[in-house]
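One protein chain omitted, others in place.
On to subunit A.
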Amino acid sequence: MLLIPCPWCGSRDEAEFHYGGQAHVPYPEDPASLDDTQWARYLFFRANPKGPLAERWCHTDGCRRWFNAVRNTATHDILAVYKPGEPRPVIA
């Protein structure tokens, strides 16, 4: 069970959160100009690193706000949490 630090509410049980996939996936600037391959790549293709990954989480049972977290996918360490709109912090 993870203890996830919500940027607003503080550390809470993982069961209070919902996972929202990879963070910082930009919406295509001109969606109409994409062909099927490019559109599929935007919709379905995500990074799958063994190590730090920036992810979106929602504190569903608490403040119901979305935020971003950098999580090490191998160790489950939460390396940073930050509010939406803020840039991904540099992690050594």
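The criterion applied here is as follows: contacts are C-beta pairs under 8 Å (C-beta built on N, C-alpha and C of every residue); 3 or more make two chains touch, one makes a residue touch a chain; residues count from 1.
We adopt the following convention: contacts and distances are computed from a predicted model.
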| item | value |
| --- | --- |
| Complex member absent from the view - protein name from UniProt, among "Transcriptional regulator, TetR family", "Sugar ABC transporter permease", "Sarcosine oxidase subunit gamma" or "PTS system, mannose-specific IIB component" | "Sarcosine oxidase subunit gamma" |
| For subunit A, the residues touching the chain missing from this view | 8-10, 12-13, 15-16, 61-65 |
